[in-house]
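Yeah, one chain of the complex is gone here, protein chain that is, but the others are all in their spots.
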Amino acid sequence: MTVTFAVNEVERVIEADPSETLLEVLRERLGLLGAKRGCNQGVSGACTVLIDGRPMRGCLSLAMNCAGRAITTIEGLAQGDTLAPIQQALVETGAVQCGFCIPGVALTAHALLATNPDPSMDDVREGLAGNLCRCSGYVKLIDAVRRAATARGQR
Amino acid sequence: MTAVGVRLPRLEIREKVTGRARYIADLSRPGMLHGAILGSPHPHARILGYDTARAAALPGVHAVITGVDIGEGLMGAFIKDEPALARGKVRYVGEAVAAVAAADEATARAALRLIRVDYEELPAVLTPEDALAPDAAIIHEGLADYFKVFDAQCDGNQMSRTEIVEGDVAAGFAECDVVVEGTFETQAQNHLAIEPCGALAEVDEAGRVTLWSANQSVFRVQANVCESLGLSMSRLRSMTPRVGGGFGNKMEAHVQPITVALALATRRPVKLILSRIEDFEMIRARHPYKIRMRTGARRDGTLLAREVDVLVDGGAYGDDSPGVLGYSLLMARGPYTIPHMKASGRVAYTNKLRFGAYRGFGNPQTCFAGETQIDEIATRLGLDPIEIRIRNAMRPGDAWFGGQKVLSNGLVTCLEKLRDAVGREHGGDAAPGKRRGIGIAACAHISGLLATGAIVRLLEDGTVMLNTGAVDIGQGSDTALAQICAEALKLPIDRVAVAVPDTDGSPYNWGTTASRVTYTTGRAVVAACDEVERRVKERAAALLECDAGDLELRPGGLVGIKGVPGMEISFQVVSAVSHWREGGPIVGANTFVFDQATIDPKRAAATGLPFGRIGVYSFCAVATEVEIDEATGETRVTRAWEAVDVGRAINPAMVEGQIEGGFVQGQGYALTEEMLWDGGRLANPSLMDYKAPGPLDSPREISTIIVEDPQPEGPFGAKGVGEIGLVGVPAAITNAVADAAGIRLRRLPLTPERVLGALLER
Partner (left out) sequence: MTRAMGFHAPVTLDEATALLAADADARCLAGGATLVAMMNAGLVEPSTLVSLRHIDALRGIEPVGDGFRIGAMTTHRETASDARLDGGHAAVREAAAVIANPAVRNMGTMGGSIAFADPAADYPPALVAIEAEIEIAGADGRRRVTAADFFTDWYETALAPGEIVAAIHLPAMPAGARGTYHKLARVAGDFATASVAVVLAMAGDSCCHLRIAIGGCGPTPVRLAEVETRLIGGELDAPAVREAGEMLARAADPVDDARASADYRRLVIPRLLARAIERARAGGAS
């Protein structure tokens, strides 16, 4: 079956079985490997992508059910060589260790800052609540989001 | 210093924030097949036969293999007891019994369902106590014949037995004014790296294997695969892409032997990635411990004696268990000068998945008991918990339990800085119905051990290639080693490149484990750079017509005559001349095996200790503030402080990251994480049912205090930090709970149920 949706602002026509998740389609059909399979149950957050600007689980979304949607993956965050504020902040705070959770975290934080440009510490903790990280203890991830907020505010 | 001590962003940071980092599940090779593993449904059973015909006939299936297809090889870090696929019997639910390679993952998994295995169930041995009972079913009938790297004292289901004695505990306790005794119990914790285990193997026309896998050591992978499959090590090349987390789970073999076996059977590349549930059920976890400990002190708080005995659940295969047992006993005295100490224990085989290396390697378990008892003694004597620890703390030059002299020791500074940071706060400000308390723990952890190397090459243009074989699992070793190399040669960091670890080209590195890479590999890097410096000066002396002794390295890849600015030449010139005219390309190399003895036979007696040289010591003092809900027993950590002596912080941001991450993983161990068995079957093998801390569960504040007491032979004084941030956390939390509510919990995790139960009994 065929379904059409936009990925990183480019319309894609996908041939897939209805049982294929968005995560599988992104990774295996479109070669967008940034979204990861952490548990395939929607708990780890490593598969998080933005659908119409909102963070959602790629592993729980069926590609066939995404007709007409706008998907943003981590590959779509930077503008050419210019990193998005959250990506730059992740670089500067030393928040990234193994990096496996980072695409999901960066997209979630990017969406959070779009709707809440000046988040409090609690807003950030709540916003990232669905992104498990086993390396960082969350401290520097939260710092990075707040740093990105400041940087965005300064533009 | 321009490179060491700098909060440099990781070398690979851009690829990680843009989603371009490639992990094992992201790799593919032309013609690649997909593998899947069939796990045993029984905890203990003889395999009577297989019927794989239907599975093999499924369209898209290229191979179905079982234990009878892969020879007689056995692997194991200490006891070689483990086949790549079950042979003759299965010993835990989830043990790999058969494997399939097929055109895609769905077909491979469908084929698994078509494999018939006939089993004869055997009695399942599910606890160490049952395992060591006289009439227990024997899990490894061939135990006596397995190759062992040390004198393990194997017997029946007893895998290993260790004892270390120093002084005379009977005499020591006799002099004590206060003695506390207790029994402690800790649970199996899952590593829960966000990336599940996986591998990709390919065989070339000559039958040589190329293997990529998520691992903590390309060399341990090579050894384990070759031993279990009977391959010569020169016939297998082991590499690693980016690794999505490793906390001990990826140090020894996981799916690599099976993946290679499938590639050999099909002569096609095969990729095999575990599901999360399989990763829970099949791989490894932290050892459950039962600990009996007594600690005694004089009235003035001087600790005189400690005795500990442990019973450890080793699971179905040996893996790192003897090492974990031995290490946990070695660490059980804690960082104190307790003159009389006896530590003993056994690890038993059981019909559960193998328990293995996990951040802390047995230290968190015995530290939990030991630091609880220090606190209990402090309470009994009316002493401040930090003061009693300072009183008894080892000082630089004092010997660790067993006799190894510890030269670099910032423990007292850690305790003092912790005291300053935490202040005199105690409990206050709790809302109605809640209780707050603060708890302390102090600990040490080694870094070091076994073999490592470094090769530093000056490329033609004077830039540098650093090859150590060390796997960066996300902790930042590539970056730290590059910083060390850059500092040693006074080069800007962007002129140092780090080679990927590759058993074909890298010097041997035991692995990224035991908090060892910065210290051990860093030492080798410095030594290799020293050799490069020597050769550079030798060549430069000829070009500048002076004595090599008159030369100095200058920042920016230059070598010049001391005291004469301007009389200098670049590494580029030196290297070009070396390549094209005379001398030969400049290479510095160093390899060594860690060499400080653990046991001084004049001070201590050790039997069954599976390592003779363990490492150097880092130190830590940790404090937590907890809040307990008196109605429900829910316990949260509101604030935390960790003061850690790392010798020298090569990259302070990365050091903080290790401490912060270690804290939260330790918090999970202390409060919410527990693998639960229903008979022989793991009852909660999923992220729905096994809960690790998320952002909302972590403390709002974790303050890290870096203390630097330089390790003399460490690279720029550095020693390790990878594990120590976790080790003291459970005790700090239970001590805080005691401070908050006057209840002593000696069993992990501190579920709300256990806390509430203790509150009600109080």
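Per-chain numbering from 1; labels A and B assigned in written order.
As a working rule, contacts are C-beta pairs under 8 Å (C-beta built on N, C-alpha and C of every residue); 3 or more make two chains touch, one makes a residue touch a chain.
Please read all numbers here as calculations on a predicted model, not as lab measurements.
J.: Would you indicate which residue among B:Arg14, B:Arg208, B:Arg554 or B:Lys691 is in contact with the undisplayed chain?
T.: B:Lys691
J.: Which candidate, A:Gly34, A:Pro85, A:Gly99 or A:Gly130, sits in contact with the chain we can't see?
T.: Final answer for the missing-chain contact: A:Gly130.
J.: Out of A:Leu32, A:Met56 or A:Val145, point to the residue that touches the absent chain in the complete complex.
T.: Only one of A:Leu32, A:Met56 or A:Val145 touches the chain omitted from view, namely A:Met56.
J.: Just name the one of B:Asp104, B:Glu181 or B:Asp204 that touches the chain not displayed here.
T.: Of these options, the touching residue for the absent chain is B:Asp104.
J.: Since one chain isn't shown, list which residues of chain A touch it in the complete complex.
T.: Touching the missing chain: residues 1, 17-21, 24, 40-42, 45, 48, 51, 54-57, 59-62, 64-65, 67, 108, 126-127, 129-130.
J.: In terms of residues, what is the contact footprint of the unshown chain on chain B?
T.: 104, 106, 109, 277, 631-632, 634, 672, 676, 683-684, 688-694, 696-697, 751-753, 756
The rule we apply is simple: only the chains that are shown with their structure count from here on.
J.: Taking each chain's centre as its mean C-alpha position, how far apart are chain A and chain B in Å?
T.: Result: the chain centres lie 30 Å from each other.
J.: Which residues of chain A touch chain B once you look at their complex with the stated criterion?
T.: Residue list for chain A touching chain B: 27, 32-41, 43-44, 46, 73-75, 77-78, 83, 87, 90-103, 106, 121, 124-126, 128-142.
J.: Spell out the part of chain B that touches chain A in their complex, as residue ranges.
T.: 7, 9-10, 12-23, 25-26, 191-196, 242-247, 273, 275-276, 473-476, 651, 653-654, 656-657, 659-665, 686-688, 692, 694-696, 698, 700, 702
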